[in-house]
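One structure is given below, encoded as structure tokens.
Only a single protein chain was left out; the remaining protein chains are all shown in position.
Here is chain A:
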Amino acid sequence: MGRKKKKASKPWCWYCNREFDDEKILVQHQKAKHFKCHICHKKLYTGPGLSIHCMQVHKETVDKVPNSLPNRSNIEIEIFGMDGIPAEDLREHERQKNGGKSDSDDEEPAAKKKVEIPLTAPPPMMMPPNMMPPHMMGQYAQYGMMPHMAPMPPFLGPGGIPMMPTHMMPPRPLFPAAMAAATTSAAAAAHAVAAVAQQKPTFPAYSNATISAPPTTNNPNITAPTTSSASASGEAPKSQVVTSTSGVTSKIMHPPEDLSLEELKARRLPLKINSNNLAASSSNRSNNSTPNTSAVTAYSTGLTSATSTSSITTNAANAAATAAAISKAQEVATMAAVVQAQAQAQAQAHAQAQVQAQVQAQVQAQVAQAQAHAVAVQQQQQHQQQQQQQQQKQFEDLNRVVMLQRIQQAQAAAAAVSRPGATAAAAAVGMVKHLSQNTASM
């Protein structure tokens, strides 16, 4: 047969474009989704019937058919199953179905893909309104929705954008002016957004901008990405969020791990199957101590190099263990002794004494801090950061000290003879005593 027959396609709902196997199911769907009174949940048979019921029983007006596409929300038009659908819409539906089949490259069946494009309620994903026009034009040219652009304003005008405000409000429109201008295109653009999300995006850059949370990797069950992230970032979220094809966000009240609830509950019990956690963490700790000791030895050897301080920073940043803090404290203490010995051996003038005092104070403070670390095992990181800063400062000072000492050595070479060794030694002893007293009082 060369001539294309107009075969009776599967029944579809005029209000939301969904397809059904059976007209009976279609009717049930319409009754449940489109002709159901939102106040008393009574299911009517037609759109006008619903409007009359609400007026008579609840004294309320219904201006649009619930859960319907914006261009199909006219409550006056009487549709029952497949009866009453205007011929133009029938043709349009056929055209969409046939046109879509040729460029379908998705997993979903072609018919379903077509159905998803015009949505009843736009998904919660938000796209900056100023991005809509280029999409919209492209998408609509492709799917032949252009003829519907004209009739849209009259439908949308009186009620504004039927579904949009409820969803657009939470992420507030950034460009209200553009919003107002693009009211007619907004609803359609939301379709484009959904279309983009559901198919392979034709504008990957834009679609990435739309979808703020990329699809999670730990849970393959999520069908479409949503802004409310279900990705395991830090705390494990308590539920999965799914956006179904009709644009309804479903939140599954189940932890996202791929385990049964019994397994999750059993984890908290000391059963034989769960005993592997402790070994891993202790091995981590032992590993962390070695980089730190090497970093600390770098302190004592490479006093002047700036690179050593940066390497210290990185190494210390990596480690998080108390053992490291303790070993650091020990190293710092020996360093302090070394530094003090150097300082004391060459202490001469006031300026020198001041510098030494500064160094000692810092070293003492550092030793005290390190000891505090050894005691307070829990608060490692903040202390370590402070330590790093102080160590860096100390090194800068040490560098200064060394520089000064070298200068003074040259100067004192001339005056070295006059200094009595005893007073220098006494000063040294005094400082040692002072330091030891401080250390003991910690």
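Here, a residue touches a chain if its C-beta (ideal position, glycine included) is under 8 Å from a C-beta of that chain, and two chains touch if they have at least 3 such contacts; residues count from 1.
We take it that contacts and distances are computed from a predicted model.
A.B. asks: Just go with whichever of "Cytoplasmic tRNA 2-thiolation protein 2", "Histidine-containing phosphotransfer protein", "mRNA export factor-like" or "Geranylgeranyl transferase type-2 subunit beta" UniProt uses as the name of the absent chain.
C.D. replies: "mRNA export factor-like"
A.B. asks: For the chain not shown, which residue from A:52, A:77, A:90 or A:248 touches it across the whole complex?
C.D. replies: A:248
A.B. asks: Thinking of the whole complex, not just what is shown, which of A:98, A:260 or A:409 touches the missing chain?
C.D. replies: Missing-chain contact among the listed residues: A:260.
A.B. asks: Just the residue numbers, please: which parts of chain A touch the chain that's not shown?
C.D. replies: 66-67, 121, 124, 163, 166-167, 221, 236, 238-239, 242, 247-255, 258-266, 268-269, 271-273
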